[in-house]
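One structure is given below, encoded as C-alpha cells.
One chain of protein is taken out of this complex; the other chains stay put.
Letters A and B name the chains as they come in the text, with residue numbers starting at 1 for each one.
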Amino acid sequence: MVETWKITLRVYRQKENQESHFDDFQMDVNPDEYVLDAVERAWAFHDRSICFRHACHHSTCGACGMRVNGVEKLTCITPIREVTHNGATLKVEPLRNFPVVSDLAVDMGPFYRKMEAVGARAVLPVTEAEIENPPSKWDPDDSQYIRLSDCLECGLCMSACPIMATTPAYLGPAPLAAAQDQGLRRKPELLSIVDCEDGVWRCHSAFECTAVCPSFVDPGRRIMNLRTQVVDMKLRKLFGKA
Amino acid sequence: MSKPQVIIIGAGFTGVATAHDLALRGCEVTVVERGDLCNGTSGRTHGLLHSGGRYAVKDKESAVECIDENMILRKIVPQVIEPNGGLFIALDESDLAYAEQFIESCQECHIPLEELKPSQALKLEPNINPNVLVAFTIPDGTFDPLRLALAFAGTAKHHGAKFHTFTEVESLLTDGAGNVEGIKALNRASGRSEELRADVVVNATGAWAGHITAMAGLDAPVKPTPGIMVAYNQRFVQRAINRLNAPGDGDIVLPQRRMAVVGTTSFDAENVDYIPVVDDQIKLMLERGSELIPGIRSAKPRGIYMAARPLVGGGSGRSIARTFKCYDHKETHNVDGLVTITGGKATTLRAMAEKTADVVCAKLNISTPCLTKETPLLSYRSYYTTPN
Partner (left out) sequence: MDQTRNQPSARKFLSWFIPVGRQVGGWAFALSRVTAIGLTFYLFLHLYVLRLLALGPGHYDEFLKLTENPIIKLGEWAVVAAVFLHGFNGIRIVLTSFGVGVTRQKQLFYGFMIAAILVILIFTVRMY
C-alpha cells in the first residue's frame, strides 16, 4: 500500500506590482514522492496561476531550486519525507538573492552572466570530474570520455551564501568554483576576475554553499583552493615565471 | 518592408528549434510558453542522443533521421552532449536471435556499428552484466535536456526571437472566415492578457497539440503516451547501454553526470498536465535496469518522473512510428494561419524545425534556405545573457 500523508503546501505568491503572500493548499501526498511533484500537483489541480521553473526532474538541469522550509533544495530530488511529516506544513519559497519573476520562478540572468564571464565548463573529460565509487576496473585512459560537469548552475549556493545576500557585486560560490575548476595556470586571464575585492577574497567561510549544493561541487573547498591558485600565480609573476 | 511575423506556441524542443530556424531565415519570431522552457515533455526526456539503432529494424525512416541528426547535433551543439557512444548488449537467446536483423538494418540505415566479443565489451564497460553474450557499439550519446533547448533558444534570441514565458494562450484570434490571425494570451506573472498578431501561428505544443487546435475547432492526431524514468545515484558506465532486442520497457540505461537513468515504459494517459508515478513501473525499471547493469540493484533512486511523449498516427504504444508530422491546417481543414508540428523525438528536433520552417516559409513566400545544419549554436547561457 502506498503511504499517504496530509500536508499543507504553503506556496510563496508574488505577482507584478502586488504584495507577496502565501497560499495554503491542503494536499494528500505520498511521502516518497518529491517536493516538486507536490508543487506540480498544486499547479495542475488547485491553482493554475502558480509560476515555477522545472524541466528534467532528475537533478541535471538545475531549474527547480527553491527554499523548502527555509533551506535551499533541488525540489526534484528532495523527497517529501525528508523535509516534513504527516499533518505538517511544507513551505516553498523562491531562491534568495535572485530577482523574482513570479511566485517561485526567479530570473537567472545575472547569475548566468557571471558563469559565462568565468567561462564555466559545461562538459569536461571524465577524469577531471571525480566520481564517487568509480568502477574499480576502469581503464586509466578514461580521459577520452566526456561528461557533463557536476555544477548544474542551479543557484542554490548563490541563495545560501550570506555574503551574496548583501551585494550583487560578489562573484559568488558557483562562478568562483567554476574558475577554480578550470585552473588559473590553464586560464591565466581569469586571475584578474577572481583576484579582487568582489572575487575570491570576499568569501568568509560560512560553507553554506557546500552545505546546500545538490551536486557534489563543494564550492567552499574550491574557493579556498582558488585562493591558493591566486597566491601561486602572483608568486610566479613576482619571480618571473608566469 | 517589415519582417514576416511568426508566433510559436510552446518552448519545448520543437518550439525552440523552430524559433532558431525561422529567425535565421529572417522571420520575426515570438515564442509563447505557459511555463518556462522545457517544463513539459521535453524537459523529462531520457536524454538519449539516438544513433537510431533502436529503430533500425522496425522503423527505418526514424532510424535514418536519428543517425543523421545525431551527427549534426554533435557538430552544432557539443556543449550539451556526453558523446561517448553506446552499446547494444545481448543477454539471452532471444537477444542473440535479434542480432542478425539488427546488424543488417543498421547497415541499411548507415548507422556505424562494430561487433564486440563479451571480453571486449566488459573491458570497455566493466559494470555491465557479466553474462553478456555479444555487444555492438553504436554512436549513441547523452545530452542535457534543458541545455539543449537553451542553446537553440539563446541562438534564436541572438537573431531577434522573443520569448514570453509564463504566458498561456487562452484563445486564437481569427478573422471572419475562421483563419488564425494571432493569439490572446494571459501573462501569468503579471496577470494581464495580451493580444499578439502574426502571419503564421505555429502550434509546437507536442503532447498538448490537440489542446491548441481545439481553439480553432480542429483536432490533432496526437496520442499522449507517457513513460517512466528512474535516475539512480551512481554513474556505473560511460556510454548508453541498450538491450539488444525489439524495443521494450526499461531497455535503456544512460549515464548522465553522476547518475544512471533507466527508461522507459509506454502507456495511455488522459490528463497530460500531470501524470502520477506508478509504483509497479518503478519496480520494473529496477528489474530491467539491473539486468543490464547489476549494480543498479544496490543503487538508490535519485529522481523518478513521468512525461507524455507526443505520438502521432494510429495504433497505440510502441507500434506508432516515432517520426513527426507537420500539418498546414489550410490543407487539412481549410483554416489558414495555423501550422501544427508534433510527434518526433528529442534527437530529431532540428529536422522537425526544418520541416516546419519550410512549411511556414512556403506560406510566407520566403525563399531563404534552411541554415541550421551548418550553423553552430551559441553557448546555452546566451538564452539568459541576451536581453529580450
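Some observations on this one:
Rule of thumb we're sticking to: a residue touches a chain if its C-beta (ideal position, glycine included) is under 8 Å from a C-beta of that chain, and two chains touch if they have at least 3 such contacts.
Since the model is a prediction, treat every value here as computed from it, not as a measurement.
Within the whole complex, touches from the chain that is not shown fall on A.
Within the full complex, the residue among A:Arg41, A:Lys114 or A:Arg227 touching the omitted chain is A:Arg227.
In the complete complex, the hidden chain is touched by one of A:Asp150, A:Asp195 or A:Glu208, namely A:Glu208.
Of the candidate positions A:Met164, A:Ala177, A:Val194 or A:Val217, contact with the hidden chain is made by A:Met164. In the full complex, the hidden chain is touched by chain A at residues 14, 16-17, 20, 69-71, 94, 96-102, 106-107, 160, 162, 164-168, 170, 204-208, 210-212, 218, 220-221, 224-225, 227-228.
The rule is simple: only the chains that are shown with their structure count from here on.
Centre-to-centre spacing of chain A and chain B amounts to 26 Å, using the average Cα coordinate of each chain.
Across the complex, chain A meets chain B through its residues 2, 15-17, 33-34, 37, 40-41, 44-45, 48-49, 51-63, 76-77, 101-102, 105, 108-109, 111-113, 115-116, 122-123, 126, 131-133, 135-139, 142, 145-150, 215-216. Those residues of chain B lying in contact with chain A across their complex are 35-39, 42-44, 47, 78-84, 123, 126-127, 142, 144-147, 165-166, 168, 188-191, 229, 231, 234-236, 238-239, 255-259, 261, 271, 273-274, 277, 279, 302-305, 307, 379-382, 384-385.
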